[in-house]
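Submitted below is the structure of interest, expressed as structure tokens.
The other protein chains are all here in position, but one chain of the complex has been omitted.
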Amino acid sequence: MKATAEAPEAELAPQAVPRRSGVRRALDAIGVQNVSLLIALVALVALIGSKHSEFFLLSNIEVIGTAIAVMGLLAIVETVVILLGGLDISVGSAAGLGSVVSAMVFTHSGATLGILAALGVGLLAGLVNGVVIVYGRVNPVVATLATLAAYKGVAQLVSNGRAQGYTGTDAAFVFIARGAIAGIPTLIWILAIVALIAHLVLRYTDLGRNIYAIGGNDTAARLAGININRYILAVYAIAGVVATLAGVLITARTGSGQPVSGSEGLELQAVTAAALGGCALQGGRGTIAGTMLAVIMLGVLDNGIILFGVNPFWQNVARGALLVIAVVIMQLRSGERRVGMPT
Amino acid sequence: MKATAEAPEAELAPQAVPRRSGVRRALDAIGVQNVSLLIALVALVALIGSKHSEFFLLSNIEVIGTAIAVMGLLAIVETVVILLGGLDISVGSAAGLGSVVSAMVFTHSGATLGILAALGVGLLAGLVNGVVIVYGRVNPVVATLATLAAYKGVAQLVSNGRAQGYTGTDAAFVFIARGAIAGIPTLIWILAIVALIAHLVLRYTDLGRNIYAIGGNDTAARLAGININRYILAVYAIAGVVATLAGVLITARTGSGQPVSGSEGLELQAVTAAALGGCALQGGRGTIAGTMLAVIMLGVLDNGIILFGVNPFWQNVARGALLVIAVVIMQLRSGERRVGMPT
Amino acid sequence: ACSSGQNTGAAPGSGGAAPKTGKLTIALLQKQGDQQYFVDEATGAKQKAQQLGNVDVKVIDLGTDANKAISQLDAVIAQKVDGIVIVVPDQQIGPQVIGAAKNAGIPLMAADDAIKDGTGQEAPFVGFDGTQMGNSVGTKAGELFKASGWSLSDTRVIESWKQDLQTCSDRVKGAEDAFKTATGGDLPQQIKIGTDNSVTDAQNKASAVLTSNQNVKHWLVWGCNDENETGVVTALQNGGVKPDNIIGVGLGAYLTCKDWRAGQDSGNKAALYIGGPAVGASAIQVMVDHLRNSKALPPKTIAHTEMVDKTNWQKSGLVCT
């Protein structure tokens, strides 16, 4: 066992940074992945800011913060689902469903009930996903691709395909969309609070640790006596609730319930953010911090592209290219050897 | 556990069917998964046909065949990519790129060069994916989500966002879109030939067997002397070529180069078909036969939904629900126990 | 039995077929069928069908996918519907669409976006003209701009649209041209935003625009549709621009009307009401007339449009949900 004693760090090489200095230790706590993301983010900010100093205006930073709120919420729950070893593609249409339900119920019964109804529908939608997956034995990708279509249809059916209600004069919805607490926009607060809760639960409770265990090796988790099914059901249910919460934000921001147009494509963005933030799609690996960094980076990217006034076709190219570059930098720093499929 | 005790066969059925009778042997060769899909397909056909005898019109069956050609091609290569343990979300926009390139080059230099140019661009696009994944160490989902955006942008840029050219009077393109050989539409031939080649390669050559091995356990494959990187590059390159071939079909069918019509969700349909057809998204498990059955089933489903004249909102619900039902039937027949994430 | 796929023989024309009796099935294929405008159009079509009796309308959403349009068109042809009304996702596929219907001898008409066959001959059309719609928007914006007394130099126009949709580009161009004519002057500096035609996308992108134009005082806003226009206006207002400093002219009026109905002060000053239900209804009306009574399909049925604002929208027949 001498070898171990003498060089315990190096031999655990690929990912484990040796823990020597305080800086090192701090970096380790953040994770190489996150440090790289941070570097990529700083580089991006420097690039944009050097040409467009307006970027640093407080108002612009608020703009970025509010623009990412909806997608950020979805990225957070997507992260939890991915950590568990699943995937939830249906979050986009669940958000659309939440948006119309909140606006419609609001019209009849006020904001509180409207929001609660939306979250209730989200709970149901999430549970349906969970049940289909666990008891119907349907692969999570197929299951949630199917419910992506189904929930979209339901949102269209209940709204008859029309934008619903008008929340632009309601104090609660206006507060969500444009209010602020301690000078910080409500939307940013909501995102930050959800992120913080997710972070704390994942990191500091046995529930969170069990999610990592299940996603990392479900056989190990099962044999160790963890009730995997219950976790899957619960996590999908929560994903549904948070997705409809995102829908409530869409309603508040746009002033009406949007059955589909407000939420289309959000699911892929959420998955992208999670993956960019370092989640392994096989499960068991990733952090909320990483995902949030990725969400911010995507938000900054979109903002910068508009500041530069890039033509929208170039925007697609730029977005794709920058995404690749960010990940390449991040990965090459980790020094993994270049064989096979990266995770 | 009574269930288990009473049906010990069912419990482990999927692959371990002992080879007793001829029937058993035949079923074994097809695979339980495929048998279940076949049953689901027959049930669906019976349901539609019982209400709408027009379904069985030869012309309608041809329509289904030609309608699935584009998506079918993408599903085939997606299957190969998934078997290898990867994913290619960019096939949709690669198809769009192929479509505009074929139409634009055609306008200047004729059909043959137009088609070759498209396939060449596809090869390049596929190689870029492969290089980014293998040497850039970018997770295949993130990489191809990024190139999904990038290739879409490129297609828009070269075409200035407009449909390109007019191929509706060109003999070659017309032959592809509406011609027939031995009474069977050219589009169906193309799909069938590509499917057959993929099937033969996967099943009967060392290349195919190595693809299964890499997807099943890449470390094992590597240590057995397989050059994994070369396989990944080659498979992504082929995926690019076939995606642009699908783009050529789009051009032929629509009569013009369509920059984005391929990327409006075709990639998710291709993944859905592969997964429904029994591909495990972790890699190493799945067949072209299963995927093709799933493609046909999705085609029949779409066709039936039109026959029934279902309102488009219900269509989404119905599509989602039927997809789930089909998989649930399939899975429950396999008798797998209901714990954890299904694969 | 090889076939080159070329059309052979005389294609049955769309006129002069024997009148049909009994139940009619008409397929309505629409691009972006999940957009409110098209949802309304489909509703109008169905109501008209019910009113005429014994007519079945099959509504099919094509998204923005031209390839899907061909597949679904093939399917309804194979299923032998009696007539086809199509809103194409891309006008370039006109020749294929017209050719396929002609080959099958099924009468076809285009709605919303006109299409031509290979020889340049237009298919019977019902709907609006993109450029003309844009003209109405530009004219109204021009009038409001003149009345406001703003100067060109402290004003910007935000134009927001899905840049790979031809009809959207036509509308924006139409608005620009008409604005100049109406004001007899130049356009203020333009800021063009590419969106996916959804409210949220327009809103997110416009927020960032505000950042890089801190010292602009006044804003003009138009776009492809109400989604784009209201999204931009909302973003400006959320960013602290007073409604008085915004002149937004919508296209569709189905979203702008929400502010008006609520009596909310807003930058949405006017909108071109386009009667989606009316387009759907008249498409079915002419098609059924053609099928039952052998009336020729009229080459152009331009639907009613009307510029509305918070004072008069209710009179136009616009239903605000």
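We just call them A, B and C in the order they show up, numbering each chain from 1.
Criterion: a contact is a pair of C-beta atoms (placed from the backbone, for glycine too) under 8 Å apart; a residue touches a chain by one contact, two chains touch by 3 or more.
Here is the rule we go by: contacts and distances are computed from a predicted model.
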Point to revise | Choices "Heme exporter protein D", "MrpA C-terminal/MbhD domain-containing protein", "Dihydroorotate dehydrogenase" or "L-arabinose transport system ATP-binding protein" - which one is the UniProt name of the chain not shown | key: "L-arabinose transport system ATP-binding protein"
Revision key, fill the gap. Of B:63, B:101 or B:213, the residue touching the omitted chain is B:213
Review point. Which listed residue, B:137, B:178, B:285 or B:319, touches the chain dropped from view?
Key: B:285
Review point. Among the options B:53, B:112, B:160 or B:205, which residue touches the chain absent from this view?
Key: B:205
Study note, to complete from the structure: Full-complex touch with the removed chain, picking from A:53, A:169 or A:205, is A:205
Exercise for review: Write the list of subunit A residues that the hidden chain touches.
Suggested key: 1-8, 10-16, 203-210, 212-213, 216-217, 219-227, 280, 284-285, 339
Exercise for review: Write the list of subunit B residues that the hidden chain touches.
Suggested key: 1, 4-5, 8-9, 11-13, 15-19, 28, 204-207, 209-210, 212-213, 216-217, 219-227, 280, 284-285, 339
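Following the convention adopted for this analysis, only the chains that are shown with their structure count from here on.
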Review point. Does the chain-touch network form a line, ring, star, complete graph or other?
Key: complete
Check your understanding: In whole angstrom, what separates the CA-based centres of subunit B and subunit C?
Key -> 34
Check your understanding: Rounded to the nearest whole Å, what is the centre-to-centre distance of subunit A and subunit B, using the mean of the C-alpha atoms as each centre?
Key -> 28
Point to revise | Multi-chain contact residues (two or more partners), subunit A | key: 152, 156, 160-161, 312-313, 315
Study note, to complete from the structure: In subunit C, the residues touching two or more other chains are 34, 163-164
Check your understanding: subunit C touches which residues of subunit B in the complex?
Key -> 52, 54, 57, 59-60, 62-64, 66-67, 70, 156, 161-164, 166, 168-169, 171, 174-183, 186, 250, 253-256, 258-262, 264-266, 302-303, 306-307, 309, 311-312, 315
Check your understanding: Tell me, which parts of subunit A touch subunit B in their complex?
Key -> 84-86, 89, 132-143, 145-154, 156-157, 160-161, 214, 218, 222, 228-229, 232, 268, 271-272, 275-276, 280-283, 312-321, 323-324, 327-328, 331-332, 334, 336, 338-343
**Study point:** In the complex, subunit C residues that touch subunit B
**Key:** 1-6, 25, 33-34, 42, 56-61, 63-72, 74-80, 89-93, 95-96, 99, 118, 163-164, 166
